[in-house]
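Missing here: one protein chain of the complex. Every other protein chain is in place.
First chain written, first letter: the chains are A, B and C, and each begins at residue 1.
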Amino acid sequence: MNITYLEAIREAQARALKQDPRVFIYGQDVGAFGGAFKATKNLAGEFPGRVLDSPISEDAMVGLAVGAAMEGMRPIVEMQFADFSTVGFNQIVNQAATLFWRTQVACPITVRLPFGGTSGAGPFHSQCIEAIYAHFPGLIVLAPATVEDAYSMLLEAVALDDPVIFCEHKFLYYHLKAEKLPEEALPVGRARIAREGRDLTIVTYSAMVHEALAAARELAQDGWEVEIVDLRSVKPMDTDTIMASVARTGKLLCVGEAWPWGGVTAEVISRVASEGYGLLDVPPQRLNAKDTPVPYHPNLWAAHRPTARSIVAAARKLFRQ
Amino acid sequence: MNITYLEAIREAQARALKQDPRVFIYGQDVGAFGGAFKATKNLAGEFPGRVLDSPISEDAMVGLAVGAAMEGMRPIVEMQFADFSTVGFNQIVNQAATLFWRTQVACPITVRLPFGGTSGAGPFHSQCIEAIYAHFPGLIVLAPATVEDAYSMLLEAVALDDPVIFCEHKFLYYHLKAEKLPEEALPVGRARIAREGRDLTIVTYSAMVHEALAAARELAQDGWEVEIVDLRSVKPMDTDTIMASVARTGKLLCVGEAWPWGGVTAEVISRVASEGYGLLDVPPQRLNAKDTPVPYHPNLWAAHRPTARSIVAAARKLFRQ
Amino acid sequence: MLRTALESATGDLAAATHLGAYRHMLLARLLDDKFAALYRAGKIQGGVFLGRGQEALSASIGVSLQKNDIFAPLIRDAAGRLAFGETILEAIRTYMGSALGPMRGRDGNVHRGRPQDGYLPMISHLGAMISVVNGTLLARRFKKITGTVGVACIGEGATSTGSFHEALNQAAVEKLPLVLIVANNQYAYSTPTHRQFACEDLADKAPGYGVEAHRLKGNDLTDCLRGVGEAVKRARFDGGPQLVVADLLRLCGHGEHDDAGYVTQEHKDSALGRDCLKVAEKFMLEEGWVTGEQLEVLRSQMIHEIEEAVAQVQREPAPDPFAEEWQALSCGGLSDVRMD
Partner (left out) sequence: MLRTALESATGDLAAATHLGAYRHMLLARLLDDKFAALYRAGKIQGGVFLGRGQEALSASIGVSLQKNDIFAPLIRDAAGRLAFGETILEAIRTYMGSALGPMRGRDGNVHRGRPQDGYLPMISHLGAMISVVNGTLLARRFKKITGTVGVACIGEGATSTGSFHEALNQAAVEKLPLVLIVANNQYAYSTPTHRQFACEDLADKAPGYGVEAHRLKGNDLTDCLRGVGEAVKRARFDGGPQLVVADLLRLCGHGEHDDAGYVTQEHKDSALGRDCLKVAEKFMLEEGWVTGEQLEVLRSQMIHEIEEAVAQVQREPAPDPFAEEWQALSCGGLSDVRMD
């Protein structure tokens, strides 16, 4: 068997629908069509009446999910692209995120955001906006980097009693494959050591884990052993695992495909600086997308986001200090 | 003469309307009524036809402003509360912020956000959401702390060719007074030393500048001299001024009324850690609102946000290290 | 006491319904008056938003609903809330920020409810509650619960929000038993209707969504009971979403900080300016369903009840920031510990 990241997301939803009658899926074209990316392929057929096409109404999509959650359901909302969630933003950050705190009634909704850049997708189909959700109290923000995590974390997202922003990377949809789906997994909120090393800690998440791994392989040829922390969960952030890794390596590079200002990388560095200051022997650095919209042309796009190559360059700069 | 922060905002708009025929104001109740906070008091009368009541349509309010800007106007959009800008979020971050980069046509709009907590205002009339705007490329995010800056920065915001998110603090509206309006001012993008000191740098902005000043006065009684950097502009951020202050004091505390995750304070600490690592003799710290919605009850509210008291406590902790 | 009047009304159903709704109208008015007084005395922090002039409409909603229905009131629905089962204690506790209130001091004034009872606590963003009501109704369909309806209330100003539009359309597509009540009180804060919309009548929106429309005189209890009752019934018996548009006038400021100087004399003098409470009283007196004396007694009983409740709440504990769990997630274990 050979399962892609995208299939894992489908399988997780199939399993959630199967094992929990409270689960339903709502989103544009998720029904008979199976979704713009086919993440809900065949699910409408397998679970009649539980996979519903929505109008092009992101605000109402999220609002409806919150209402259904109040009544005990566990809706999964698919945004066609993460970028369009900005239209449903208010319902996510003000309605869903505040419900439990205000009323003690839980809000178990999962909002799936197909996010991140792919070549030729341009400014409005490429964004990485996990940070704007993580900024608001009351939300859990996940960003799996592997097929296994896509599966297990989505299952856990649906099972959790709080609203989860599930950032699934479109670049990984087809590229990433696994032998089989996991039966066990790290719990949400825990980071994973994607590669062990003693010379440098790279903290990253989602698609950038793979760029970092490629960079680590290249650096290994020069004898550098890079440790890679895959955050998995952007909020809550597993500061302990980060700190323990930095304690081992003394060096920190944070890599994010998102824009820099106030992004995940800023949050990580800020925590390490405050809590693990003595652990670092050189200043921590971050590497992000450039601070412009995401460009359309493949050449520009490749230069806009961090890549194995630019990670290697940033790492070498750290080693030179 | 005795001018409040709110009056300064009104005066700046009056002057902008007077000196530039391209300026107009659009927002709910801004016309004859003069705005929910009276920030546009009498302006509709003084400038007939140029101060327009909008329907309750934040998305369309911002969209209209962008279109008018394309045609050479310089709209000022008033959001009734910053919190409601989440409904117009998409037009701000995807329409306004990308226009120049995509087309080379400038987008000189100013979106005024009455923001920040006041007692009894609750979760939806208190938010500090500057960070979510600063995260997006293509926006300038300002947050004046003084009457003088409210005036001069708003004038500069309107004059700038780029979209400006103008965060005006509701708590300062009536509390803060000045003798007269300034004729000269620091340019946008430059931070200000609000108080000089040699023992600790507090970087902050907007209402928290005043809490920090109060804290500094208290700490001065123990002989501690605290330097306060008022960012003024959240994005771009004047890293040079921050760094120079940290170089003088060796200690950094960042204070923000906003939520912690990915906020201004995380961004500041991340920069100082990366670029000014050697300058610090103790780990930098941040002090933020708690990671919950903003509570309604005054007692809870006072404990939710940083205050002079909690700043003093955080500073003392730093001094003890 | 009113029950006596009622009994003597020879079992007249109309009398019973009117008197039942009127009770909530009067209690809401008196409660609002008390909030206004507390506000002026500086006893309430933040805004105070009253439903003066809108009680007939609001009470009609509350009495048209059943226990298992969903109700998402807005800022001017004190009467409807009471009629739906809220106690004045809950209202007062929320306004005063009591730790014992449903919002435990975390949220205040009109931002109150109990989702577990189908009574939804509004967020401030106008229009945002409508799709939430849709969600509760869809959930019931999933759970095969039939015969319940959901009411969402908004003002005419909120019809300009994208949320209103998306949600009404959504309800229409799903054929949900949503009753969307628009109280057209002629102003959105200070903004008159001609700056808010350009249609002849807000009910003209209904065909564009494929939903049924009901127009009613918002300050006439009889018409409100009829119109709202009909709409709720239509929704309950599979008639799909119902749009109810009631014309009336807000007889107070937007909030108690606002003197409403922008309300035109013409509006005040028009039929819209008639106080629904007075209209209802006059009608009931004329019908002989109640006597002036009985109304006076009722009023003073209610004032007493309110005063007692306020006094009780004033003795109740304020929320304690040190005892407070500063915790936005229900899964406490997933809180980001470094966020304290």
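Basically, contacts are C-beta pairs under 8 Å (C-beta built on N, C-alpha and C of every residue); 3 or more make two chains touch, one makes a residue touch a chain.
None of the values given here were measured: they were computed from a predicted structure.
Only one residue in the set B:36, B:65 or B:143 touches the chain that does not appear here, and it is B:65. For the chain missing from the display, the contacting residue among B:13, B:28, B:54 or B:152 is B:54, taking the whole complex into account.
Only one of A:86, A:152, A:201 or A:274 touches the absent chain when the whole complex is considered: A:86. Interface note: of C:206, C:279, C:295 or C:329, the residue touching the hidden chain in the full complex is C:206. Looking at chain A, the residues touching the absent chain are 28-29, 31-33, 36, 53-57, 59, 81, 83-84, 86-87, 119-125, 259-261, 290-293, 295-300, 302-304. Although one chain is not drawn, its touching partners on chain B can still be listed: residues 24, 50, 54-55, 57, 59-73, 75, 90-91, 94-95, 97-103, 105-107, 137-138, 140, 160-162, 188-189, 235-237, 239, 271, 275. Although one chain is not displayed, chain C still touches it through residues 160-166, 169-170, 172-173, 175, 194-200, 202, 204-211, 240.
Throughout what follows, only the chains that are shown with their structure count from here on.
A complete topology is adopted by the chain contact network, contact being made between every pair of chains. Central chain (C-alpha centroid nearest the global protein C-alpha centroid): B.
Centre-to-centre, using mean CA coordinates, chain A is 41 Å away from chain C.
Separating the centre of chain A from that of chain B, both taken as means of CA atoms, is a distance of 30 Å.
Multi-chain contact residues of chain C (touching two or more other chains) are listed as 103, 106-107, 111, 123, 125, 162-163, 327-328, 335-336, 338-339. In chain B, the residues that touch at least two other chains are 83, 86-87, 123-124, 259, 261, 290-293.
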